[in-house]
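Every protein chain of the complex appears in place save one, which is left out.
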């Protein structure tokens, strides 16, 4: 993607991130790059002094380095957190693509919808009755938005996103292609002749600065809402069931599945392909390893790191796994001991 | 979602579910709610007498309770299965949203397609040649239906559903957003220069009253059909491969993957993130725990409950898991015993 880029001097970039310029602050930079591929006009970063050697041959115009690192470049920006500075400089050099405000004539917008004049609506979108889309939002091609939806300022809805009726998005929410928000939760009650749907009549609320990956599904609540807190980031193909409550700044990697009524508190980090039974509670800042499985109703304590199926503390998981790998040795040891005991018993019997 | 609602008296609702009114049968009810959030005009339920305490402070206008439960509410409906009654009352109070029949002018319908006059077709849908859509069906925005498809009465196809050519849906089938029915199965034969596709030329048949979650994929059969039986409910992001045969009233939770030619018999319940190798057979009423893995060709006996990778009966799985957790103890016991045997041997040797 040839993202549009903006030229800045090293001095301006250093100021933006609160870093210190070493060398020529007037050097012009116009894009971010990896150490290996950076050439003239590019800025790269070295997170760790141990990796500085890789940087010695870099042709970057500027390197972002940790304090005290002496790298061989036209200019340096010294800062305590180079990777963070790099991300923030990328925001400056590669601003999001701009879209011309206006509603594409092939889109279908309900008469009662209220779309701010600064909103971009691409081709073949559909926006339902009484839905409101606030300033600066982008609604890309093929997006379908139901009735009574609220889309906050500067949201970006990539192509073919679906918002069912009455979903609410805060500001600066980004939904990648095909994300599906507000489908019915999966709840049935067995009757005599088959299943009846348990009512799935509540909604989904997504707070500010949330980003949601492609084809991720977040179901509407049954009787109470499904909730995604501010600043939470969710990867592709994740399943979030009805009545789940996710706090702020939670990170959830791809293909994880979260069953009904789970609570994930602020700052938790959930790996990929994790599965949680219903009514699980992950307390603040806990970390769940990829592929972990969590039984229904389990409470994971704040700040702990948990792995495995079913989850255990990482240390314990590692220890058990090591034992598991030595099971054949253990069996051998046991058989050998059995033989020794047999011999001892025989010798003892002889003596009698 | 402010689902449209309908007002009924408690007496009418009790009659609908065959329950017994206690208290004032003329109380008006207009929505279902949870015990905690219910207020005037709402009906809630208590499934289990043990949970009655929660209900004592409920402000619901009516509570559905098991026989003999004495709850403190304006009115009660007593019935053997309160949750089922609640679901059936929700069907009455919150009927599905109605859509005006007609084909949106932005949709593209092949000349040879036959669409009943009572069908709703939203914007930007596409319906192929010779496809037939029967009375009362809803085809929402962005749905793409291929050629020679049959869609039964009162089906609901949510936005951006895709039906490939020649797929058949029974009556009252609901497909959530993005469900994809009839893509090619994943079968190849290795040739000298790479892979050749094994022919994927059959179809998918979905019977009445099936509900399928968002972004679930059901591939067409290779030489024989893929089949989903009546009343089966499938959650989001499920993968069903070519030639799978699923019986009636089967329940499959999110992100489960079912490989080619598996058979799942009536009334089986499959958890989330389960994986089945090909040619697995799950017999009638078996239950497969979430995250289970089933080896190709395995037969799971009727009515059993299976867990783990590879699956074992739940009891055995629990026992093995407990042993696994005590592996370090077992290693210690073994080492201690080894030491004892060594000492015994030394003492015995001394005596000689």
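Going in written order, the chains are labelled A and B, and every chain counts its residues from 1.
One rule holds for everything that comes next: a residue touches a chain if its C-beta (ideal position, glycine included) is under 8 Å from a C-beta of that chain, and two chains touch if they have at least 3 such contacts.
Just so we're clear, the structure is a prediction, and the values are computed from it rather than from any experiment.
J.: Among B:217, B:250 or B:288, which one touches the chain that has been omitted from the display?
T.: Candidates B:217, B:250 or B:288; residue touching the omitted chain: B:217.
J.: Touching residues of chain B against the unshown chain: what are they?
T.: Residues 106, 108, 124, 126, 142, 144, 148, 160, 162, 164-166, 178, 180, 182-184, 186, 188-191, 193-199, 201-203, 215, 217, 219-220, 223-224, 237, 239, 241, 255, 257, 259, 273, 275, 277, 293, 309-310, 312, 319-320, 323-324, 327, 330, 333-334, 337, 340-341, 344, 347-348, 351 of chain B touch the chain absent from view.
J.: Which chain A residues would touch the chain omitted from the figure, given the whole complex?
T.: Within chain A, the residues that touch the unshown chain are 1-3, 32-34, 37, 81, 83-84, 86-88, 90-91, 94, 97, 104, 106, 122-124, 140-142, 158-160, 176-178, 209, 211, 213-215, 230-231, 233, 235-237, 248-249, 251, 253-255, 272-273, 290-291, 309, 321, 324-325, 327-328, 330-331, 334, 337-338, 341, 344-345, 348, 351.
Everything below uses one rule, namely that only the chains that are shown with their structure count from here on.
J.: Let me have the rounded angstrom distance from the C-alpha centre of chain A over to the C-alpha centre of chain B, please.
T.: One centre to the other, that is 26 Å.
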